[in-house]
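Only a single protein chain was left out; the remaining protein chains are all shown in position.
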Amino acid sequence: MTVNEMLPLAVIASSLLPGMVIFALPEARVGLRSVLNLLGAMSKLVFVILLLEGVARGEVYGFRHTVLPGLDLVFKADALALLFVTLSTVLWLFTTIYAIGYLEGSPHRSRFFGFFSLCVTATVGLAMAGNLFTFFVFYELLTLSTFPLVVHRGTPQAMRGGTVYLAYTLAGGALLLTGIVWLHGLMGQVDFVHGGSVAALGPQATAQIKVVFLLLIAGVGVKAALVPLHGWLPQAMVAPAPVSALLHAVAVVKAGAFGIVRIVYEVYGVEYAQSLGLLKPLAIAAAVTIVWGSLRALTQDDLKKRLAYSTVSQVSYIALGVALFGPVGTIGGLAHLVHQGIMKITLFFAAGNYAETLGVHKVSELDGAGRRMPLTSAAFTIAAFGMIGVAPTAGYVSKWYLGEGALAAGMDWVVAVLWTSSLLNAAYFLPILYRLWFRPPPAAWPAEHIPARGWRETGWLLLAPPLITAAAVLVTGLFAEAGWSPLAWAKLIAAREYLQ
Amino acid sequence: MLMLAFDGLLVLALLWSAWRCLASTDLSRAVVMFIVFGLLMALAWARLDAPDIALAEAAIGAGLTGALLLDALGALRSRREGRDAPRETP
Amino acid sequence: MTEAWLEPAAWLIILPLAWASVAFLAGPGRGARLAILALVAQLGLALELAADLTQRGARMHAVGGWGAPLGIDLMADGLSAVMLLLTQAVALPIAVYAQAYFAETHHRHAATWFWPLAGFLLAAMNALFLSADLFNLYVTLELLGLAAVGLVAVGGGTAQITAALRYLLVSLLASGGYLLGVALLYGAYGTVSMTTLAPLAVGQTPLAVWIAAGLMLVGLLAKTALLPFHFWLPPAHGGAPAPVSALLSALVVKASFYLVLRLALGPFAMMTGTAAGLIGVLGASAILWGAWQALRAQRLKQLVAWSTVAQLGYLFLIFPLLAADGLALQAGALQVVAHGLAKAALFAAAGVLMRATGRDTVEGLAGVAGRVPLTLFAFGLAGVSIMGLPPSAGFLAKWLLIDAALKQGQWGWIVVIIVGSLLAAGYIFRVLRQAFLLAPEDSHFQPVPRRLEWVAFVLAAASVLLGLRGAELVALLGVGS
Amino acid sequence: MGETHRRTRIPAVTHASLIASLGWPLALMLALWPARTRRLAQGLAPLAPLPALWVAAVLSGDAVLELPSVLLGTRLGLDATGRLFLLFTALTWLAAGLYARAYLAHEARRSVFWAFSLATQAGNLGVCLAQDLASFYSFYALMTFAAYGLVVHTRSAEAWRAGRIYLVMAVLGELTLVAGLMMTAYAAGGTQVADIQVSTPSPLAVGLVTAGLGVKVGLPLLHLWLPLAHPVAPVPASAVLSGVMLKAGLLGWLRFLPLGYAAYPEIGATLLLLGLIAMFYGVAVGLAQSDLKVVLAYSSVSQMGFMTLGVGAGLNAPGLWPVLLPAVGLYALHHALAKSALFLGAGVALKVGGRAWVLAGLALPALALAGVPFTGGWLAKSALKAGLIALPAPWADLLGVALPLAALGTTLLMSRLLWLAHRLPAQEAAQALTPPWLAWTAAGSLLPWGFMPAWPWPMDWTGFTLAAGPVFLGLVLAFLAWRWPLAAPAIPPGDLVVPVERLLQALVRARLRLNRRAAQGR
Amino acid sequence: MNRFTRGLAVAVGVALAATLVAALLELPAAAVYLPGAVAQHLAQSGVEHPVTAVLLNFRGWDTLLEVAVLLLALLTLLTLRGSEAPVAEVEAEPLLQGLARKALPLIILMAGYLFWAGAYRPGGAFQAGAVLAAGAVLLHLAGLLPAWAVPGRLLRLGLILGFLVFLAVAAGLLGQGALLQYPPALAGNLILLIEAGLTLSLGLVLAGLFLFVTGRQA
Partner (left out) sequence: MSTGLLYALSGVGLFMLGAVGVIVLAHLMRKVLAFNVMGSGAFLVLVGLAQRTGQPDPVPQAMVLTGIVVAVAATALALGLARALHARTGGVTLTQGEDGD
């Protein structure tokens, strides 16, 4: 086995193995568990950096293992995969730090961190999947490994959330499976290749191919929380904050969005999908989701639920970007994959900080929290502005490219969608900011757990991650055109997708 | 021809005894009918040039099975309830 | 080639018979260590046989040196090798499990003759998988049936005895039908050797043979608990002690299924079309009905047993899909193996959960996630295979099944498969969900031997990881077909 | 995108100055956060605009800073328009800052004010320097959102209400602007101002940009926030809000509308019409006000109408733009200076009462606004008029009548202002506020002369009469109104916002009732 | 079981029987004729009686497994009765006792004959074992032989001996090329050995089916 084959596996193993060991660890081994966690996260980061460097040089990384005749488990670490892998890896590191602080002293931590590692394993595996089958394998693994995290608290509410989550995702998985097998039956192994391979089937299979597309998109659309398949996401918010932060804001929904990207670009091929007229419905679905999610977010008082509906809305930007036929929209969508991740994770970190530090879970209880926790609130503010799309944040950049892409694709109405969405984003984020900064704090917080010490308004493990990610929101937006930015990477991918 | 008539009668007897065995309302009579049936079967085996089976049928089918049935009949007739509470495996 | 006296196929039957006898000789409750030791050897033999077959193709072993049709042939091909491997692979861990399980005073009475019974059971299955003679198969079926009934009865409670009796009666009725079928076939062709019979039956099929086929298949379906003959299974499998349930659900029902498959591929190859479709419909109904019942079951083991009813249904979906491409056959074999491992794991885990909570209800599981996490993980892993989620072997089975259905344009089955998987997810997660609940204040948990937990885990992990090695299994299956 | 631009060798000092002009206010703002540096930062805060002033006044003309990796390719620099705007912006902020130091001497939440003020200032200055759309929008957004803190600074009920309305309108405006900019950039194929000014975006894009920025400018119907927000802010904040921040919108028009390159007759006509309406509407509603600062705010609506006319004319007749651009610039300068002086003065009047010297100090910029000859207003109006009368048929005549009438209105409004100030009861003696105000008033009256374009207006009596006549007539009317007061209808500040607000409230209440009913039904 | 299902079962049974009868009446002759093969190979089987030859040589494998079936039934019965001691003895019946005492030697003799005769003519281990078992049952009924409790080591050995011998022979002959492949020279003796073991064990097992169960309540 060559290095180029092993490196993708190493990326997967670097979270899988620590996770397995952690499962077996007794509850009390906090130190060892933390070391294992961080070691895994760090080593994954190192592997990913090696991959990034290699891919930028044009190296090809991949691995293939035959499961059944004509059915291979394929990994490939191409530029697109690495976009997602890097995002997950970096955010996993921060979230792990955050989770160590967040869950300090709570029960069942071995289980939590075990499944947490498994989730990340699933996410990177999914990102590096080289064919539909492999994608599906990790797609389902992701479902399974997130369930214990959703129900982690063991309350009836958590159970309800978990049940809804499962019902949606498993049903989605079933649709996806049907689509995959169908396609498999039509053309054998469906590897992800630039420009897609379905076009080779020729015109007589068009009707079937369209149905398969519907199945596949509906399947991944559940995780991507496309309306009306989004019902699980707000329910899954009963999970602990780090879970909501990394998984539901980033990993799981992104898995769906990422699936859409792969299916459109590398299974169907964007030109072919366009010629079949499949992109416009997708764009419409994404647009509806964008607006609907925002509308629902408006009326939520529970902070995490509001953020969840916001996720519903924001993730569809990615699908929208994909559906905009042309490189600019693609760049916007792919950049948003990263941008939304860092913005939303910041928001969830902050929400978790309010909950963990002050016992505040509701928007209406946030009055004056900015004075008590200025750093957290500053991070929240930056991310919220990012969500609205205010320059110079990351959100602005992705929205800009989406808008330009829409115009280039002749879908001017998308600009109106973006406008509406931004307006609604402002309508549900600005009141929060207003409460944070401009309302007087209450006499006492609902349940203040962590006292402020000097400028440290909460535990440093809780404080550092949101600050770093908030800084990233600014930096990725501000230096969007720099060579190392997510946007630049997205441009690289778009160039490869559209030039080949 | 005579043998065929005998065979016919034997077959009828077999069917009849089997029917009685299953249909009679009295269980002990049923068991007795079964033993009769077994013996008739032994005859039938003999008619089929199968003396080995006839022997086995007489000894095992009618004899041993009959004894088992009679013994079980006695046991099942006694309407004593179980001494111990039924054991359950959790 | 090994010496003749080292023939693994023969030893796979002799060995369990021998250790069963020795265990009997050794006295009540004895024989565990011997059994485990022997099972290690059996697993080795099965592997050896599989390796040998892959290298040199299928082979016959003429018992007594006569050969069919006068004598009895043992036949080892890919399908039998797969079944043999599965049997030994499940039996070994379950034996380890049983040793620890019955060591508890609470269960000791059940263990008196467990080991000889288990030995005969395994011997019966191995003999069945190797036999190519219809009457010999009848004897192995009876041997298997009585051993299984005996194992069901070892629990000793009213429920178990009732279940055993019902199981026995069904089994006897079924083998009666089978025997009559054999009688008719012998009358029609003058032989009971499958290899001799197959070309004859295909060449000329009088009405009596059709009836024989019907009788035999119906009998076997009843033994496999295909809907509507499933009624005996949930009490029998749900009521027996955990290791017994594991053996029964994982292996015993597969034996009669194997026979159905053998017959359908061999002497009764003429039964296609409507008959196969009918079996498929029954399978589909079993999938749905079994899963539905599992969703409603109050008791944990009952739930797992109903799950068996449902999962067996998948096996019968392959009959309408059997085709030259072999996809459906592969699907069936994979499902047998996947379900075997997974169901053994589920029952093993259920045994642990019951012991930990002290009762056999789904509701009583609240809070066990914190107490026996490994077991729960095992339950979940096995569930993955049962639900047919990747990368488990169960997934590969369902994949192939869907693939086969698509290839033949029989869409209906796909819907059934998918819905069945979702229902399976429903009942598996019903358990997991309950386990993750906060433990009620008044609950107390008993400690459980670690070995029980690990066995469940190993079995479950095997059923999932096998999904990565499906190619090997399929290659083995291809030997001699 | 940046390739098309002239790359010139620019000394490091230029880069440093450009960065400092924006970085210095931001650095001061951040320095307010730690308790250790807070006092120092507060002390230096009034001087925050100095680097910008240096850039505007001293730096050579082609000062450009290109940062291709920042945002969508950032280009900061100065052109003639930018320099003018930067100059009066920096100056006004300087004056307001010095004024604020005295104004806030006893204020507890000083540092909060300074923080928002510095952020707003950085945005405002940045807008002047931005030569590409992304950085312009970034600074513009920074300014808009930070100014919210200034609007609600007093935390009074009116302030919250004004803040809310300000924010809603601002967000609507920004989003519309972004949508318009997207289309514009798409049409222009780049994000640089230089690209956009020579492109022909779709009328929709132009309309969106116009409307988005129009919120800031206070176009009629988009002005609703203005009369609410400007008065409730602390006086120095009002001065910059009304004085220079409105001009940021104007600058946006100048930057992102292809003025002088492409004709958009319909949009131009609409703007002309809206400008006209604004001129009179501001006056009419302003006259019905009884709060000094509200009157001034409506005056701003009215005055921005003049500049709108200029831009509208430019869109309508691109050929006129070379004449119009300096006039609009001059008008912006003049209004910035006069309006901020008036607001600062109003603040003094509210503190010390309607003393004579206060009234005199107020009268100077008030007369300038009215366009009395030899004031900055006169210069600006003359310059604008020179451009406007060259418009095609209906407009030239219409404006020929409307402009003097508008001057009459302005005079009336200013009289009303003075009258209201006069009625203020005398309170404290002169204050620390006074020196910065008076100095600024003086500077403001002189500065426009320095930016006078080529002599626009025949220096004959007709001209004087046309300029002074309306003023005189207005004064007479004002006198009459003083002697024989009419019962003017009382229009609440924010005029149309009141019914709109009621409607929205009713909708929200209905929605809540529905929710409650649904919850009960469950 | 409701009336409908009963009716259905009866109807299906009758229909099936009728069809089957019709099918049998028109069944053509079988293609394979095994009796010929049996006769042909009888000489090499080691016995002269064809049924015994089939039972213990040609299809000896069936017989081996069949013995296991018997053992299994016994095992299950043993499992069921658990470890409880037998209940009170049956009352002795003088008349039956006398009969039994007289019949016993006769029965043993008959069993011996049947066992011996099996090689040449009808008879064999099964019949002999059955006769032995019948004798034991008779003894029990006469009150001369108590019901059996948990089998001791010796009894266990007796019960399993025949099977073990059979199994050992089967396995031992693997070296010949296949299970139960008797060398022609040794075939007769080996079969005799097996039959001897089986007669003993089958007698005990069949008796056990009765004696382990009878007279007790569970």
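For reference, chains read A, B, C, D and E in written order, and residue numbers begin at 1 within each chain.
FYI, a residue touches a chain if its C-beta (ideal position, glycine included) is under 8 Å from a C-beta of that chain, and two chains touch if they have at least 3 such contacts.
Please read all numbers here as calculations on a predicted model, not as lab measurements.
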item: Chains on display which the left-out chain touches in the complete complex; value: B, C, E
item: Candidates C:299, C:371, C:398 or C:433 - the one touching the absent chain; value: C:299
item: Residue of E:110, E:145, E:194 or E:213 in touch with the missing chain, whole complex considered; value: E:213
item: Listed residues C:13, C:53, C:144 or C:159, member touching the removed chain; value: C:159
item: Residue touching the undisplayed chain, where the options are C:6, C:169, C:202 or C:415; value: C:169
item: Missing-partner contacts on chain E, residue numbers; value: 1, 5-6, 9-10, 13-14, 16-17, 20-21, 24-25, 27, 29-30, 34-35, 38, 50-51, 53-55, 58-59, 62-63, 66, 69-70, 72-74, 76-77, 80-81, 126, 206, 209-210, 213, 217-218
item: Chain not shown, touching residues in chain C; value: 135, 139, 142, 146, 149-150, 153, 157-159, 161-166, 168-169, 172-173, 176-177, 179-180, 182-184, 186-187, 190, 231-235, 238-239, 299, 302
item: Touching residues on chain B - with respect to the absent chain; value: 3-4, 7-8, 11, 14-15, 18-19, 21-22, 27, 30-31, 34, 37, 41, 44-45, 47-50, 52-53, 56-57, 60-61, 64-65, 68-69, 72-73, 75-76, 79-82, 86
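Here, only the chains that are shown with their structure count from here on.
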Partition of the remaining chains by touching, absent chain C: A, D | B, E
item: Reference chain C; chain at largest CA-centroid distance; value: D
item: Chain nearest the overall C-alpha centroid of the shown protein atoms; value: A
item: Chain whose Cα centroid lies at the greatest distance from that of chain B; value: D
item: Pair with more cross-chain C-beta pairs in contact, given C-E and A-C; value: C-E
item: Centroid distance [mean C-alpha coordinates] between chain E and chain B, Å; value: 17
item: Touch list for chain E against partner chain C, complex; value: 16, 19-20, 22-24, 26-28, 30-34, 37-38, 41, 57-62, 65-66, 68-69, 71-73, 75-76, 78-80, 82-83, 150, 153, 156-157, 159-160, 163-164, 167, 170-171, 174-182
item: Footprint of chain E on chain B - complex, ascending; value: 50-52, 54-56, 59-60, 63-64, 67-68, 71-72, 75, 80, 82-83
item: Chain A-facing residues of chain D, complex; value: 33, 68-73, 134-135, 137-138, 141, 145, 152, 155, 167, 171-172, 174-176, 178-179, 182-183, 185-186, 515
